[in-house]
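Structure first, commentary second.
Complex shown without one protein chain; remaining protein chains in place.
The letters A and B name the chains in turn, as written, and every chain counts its residues from 1.
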Amino acid sequence: MKKTMILTTALVATGFAASANEINVVSWGGAYTVSQVEAYHKPFEQLTGIKVVSIDADNPATPLKAQVEAGNVSIDLADVELSDAIRLCDEGLLEPIDPAILPPAPDGTPATEDFVDGALQDCAVANIVWGTVIAYDTTKFPENPPSTLADFFDLEKYPGKRGLLKAAKRSMEMALVADGVAPGEVYDVLGTPEGVDRALAKLDTIKDSVVWWDAGAQPPQLLADGEVVMTNGYNGRFFNAMIAEGKPFDIIWDGQYLDYDLWVIPKGAPNLEGAMEFLKFSTDTQRLADQAKYISYGPARKSSAPLVGMYQDGKTEMGPHMPTNPENMKNVIATDPIFWADHDVELSERFNAWLAS
Amino acid sequence: MALPTYASPLEKTWHYTYLVICGLIFLFLISPILIVIPLSFNAEPYFTFTSKMLALDPEGYSLRWYDKLVTFGMQAPEGERGAAFWSDFWQNAQWMQVTKNSIIIGFFSTILATALGTIAALGLTRPEMPYRKQIMAVLISPMIVPIIISATGMFFFYSWMKFPIPSFEGGFHFEWVRLAGSYFGIILAHAALGIPFVIITVTATLFGFDQSLVRASASLGANPRTTFFKVQMPLIMPGVISGGLFAFVTSFDEVVAVLFIADHDQQTIPRQMWNGIREQISPAILAVATILVVISIALLTTVELLRRRSERLRGMSPQ
């Protein structure tokens, strides 16, 4: 018994000592995490000797909140959506980040002007702009392929299972736009009880044909396995499946949902200094441009845009695949972070009740 | 089970139908376990038999998914398979790390569960034990309480509770470490979950134990210590070992408590599988599954042999 204890404590002690020179970074897994590892983690480790441990979560905001509230924080840095960054900051769960510490653009433009609008928050710094889009299996619809958000809800013209993110956010806006609401008015409509009913009624029309997913890596897999013929998902994941793995998918660039991903640091992060170092390093102009080499997400700095070129295969131009490409911005739904920061809990509750009924 | 000679034709028909039904149920029991084995050698990234596989064409089969298991997470997966490759594998390969964790956690939680469980079983089977049923109910409860409830309870309590570990940096002192996110915490949790299995198997062996052997040993002049180690211990050992194996399997297969209280440092095989299954069940998962099936066959054989030995020793074997 005694030996057991000694051995165990030795194990714990080594695990504990090792954490001094590493940071735990939580992100969304799959192709997206790979792009971050290539563009940020590896060069950062080489430069500083600080080990970056990459952890996957369906949505990093939830384990972060759970950890801070349970008083057991092991996350140093997390990649979260804009509304979650604002909400977590409002709830006092994040370390404030002073934008003055961020490096300026190569031409000397200060970070506060170099980042696109909304990319710098009180407790968060954006790294990418990304879109939630619909993708479909081209082999299933060889003629007259679907082209609009409304087609996603048209089971007669395009029969087959649909994949949908199991969350109120994005599903409800998508449903409203497909139902004819102008993208600019989505949040006015969704702010009313009638609007919520209308979104759920629209979702009701396909409810029996939906396969729900949780993690960002699932939708391309569901398409590839033939479990669904059409699904929503993150544009970079589909890009990866189409270009890197050669899957017969295509993206419907109608009514895509634009959002930021931002770095945040939880209150009580075990390695605050290391996390700040990493945050400064990974959001400089070159690093943000580098990431676009591995996945089709737009960099959050204006100065990075001209540096974006080819995909890592050396022959695919990234421009047309970017969610921010003007061609792809038809009917774009821009997320209203304050709306979701305020209403996420309420609408999720409604959505779950609807889901279970 | 042979049919009596006087069976009517109807009974004969029924008898054979019954055998067919049993055969189908056995197929239902065993086919999901065996199906993963050939599929893990699929040359294509599919979860179904390709035409080449069905034609038994060697080209339809490959070890690529096993290769992927080896190289996944390594720093230089393409390197030549020399000493450097295997040291990289040992240190960085994802499945190697989780295997190490599973073994460490499984080993210590099994020792803890078996030691405490066996001692308690000795007390529980004494006829004079007060409140035996009630205490037994408490000790069995980790098996009965839904795992999600146990895991959430542990999540809060282990997040809050700290334990001291000795540290020599800057003079000897104790450093307070949280249970959640430490090996120690998961070992405690898994030991608790494994204890009912130890209690059940060891008490079952002890109830079958002939107490007159103890009296015989005492009357021949052995002190209680000698009696325990020379008489009782060898006879209950098979029960203790199979209880321990149950506890090990419980830990080796447990994912919910790990989901709730482990950090990335303590990820185990099932935790890694859970990730893989939810995101994409590539045939690499089937390769892991195949390896685990082979391990369970080995464990099952051990337990069966032990059980027979135990029955033989106690003269209970019907053969």
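Methods note: contacts are C-beta pairs under 8 Å (C-beta built on N, C-alpha and C of every residue); 3 or more make two chains touch, one makes a residue touch a chain.
Following the convention adopted for this analysis, contacts and distances are computed from a predicted model.
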Open item on the list: So one subunit is absent here. Using its UniProt record, which name fits best from "ABC transporter permease", "YeeE/YedE family protein", "Spore coat protein JB" or "Nitrogenase protein alpha chain"?
Closed with: "ABC transporter permease"
- [ ] Using the definition of touch stated at the top, determine which of B:A43, B:L139, B:V177 or B:I236 touches the missing chain.
- [x] B:L139
- [ ] Check each of B:F72, B:W86, B:F107 or B:F156 against the chain that is not shown and name the one that touches it.
- [x] B:F156
TODO: Spell out the interface residues on subunit A facing the chain that's missing from view.
DONE: 62-63, 65-66, 69, 87, 89-92, 161, 166, 193, 210-212, 225-227, 338, 341-343, 345-346, 348-350, 352-357
Open item on the list: Take the complete complex as the reference. Which residues in subunit B touch the chain that isn't displayed?
Closed with: 1, 11, 14, 18-19, 21-22, 25-26, 28-33, 35-36, 39, 46-49, 116-117, 119-120, 122-124, 126, 128-130, 132-133, 135-142, 144-150, 152-158, 188-189, 191-192, 195, 197, 200-201, 203-204, 207, 242, 246, 249, 252-253, 255-256, 260, 270, 273-274, 277-278, 281, 285-286, 289, 292-293, 296-297, 299-300, 303-304, 307, 318-319
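Simple rule for what comes next: only the chains that are shown with their structure count from here on.
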Open item on the list: Suppose each chain is reduced to the average of its Cα coordinates; what separation in Å results between subunit A and subunit B?
Closed with: 37
- [ ] Show which residues of subunit A lie in contact with subunit B when the two form their complex.
- [x] 1, 4, 7-9, 11-13, 15-16, 24, 29-30, 53, 55-56, 70-72, 74, 214-215, 217-218, 221, 225
TODO: Please name which positions on subunit B make contact with subunit A in the complex.
DONE: 47, 104, 108, 111-112, 115, 155-156, 159-160, 165-167, 175, 177-178, 180-184, 187, 263-265, 275, 278-280
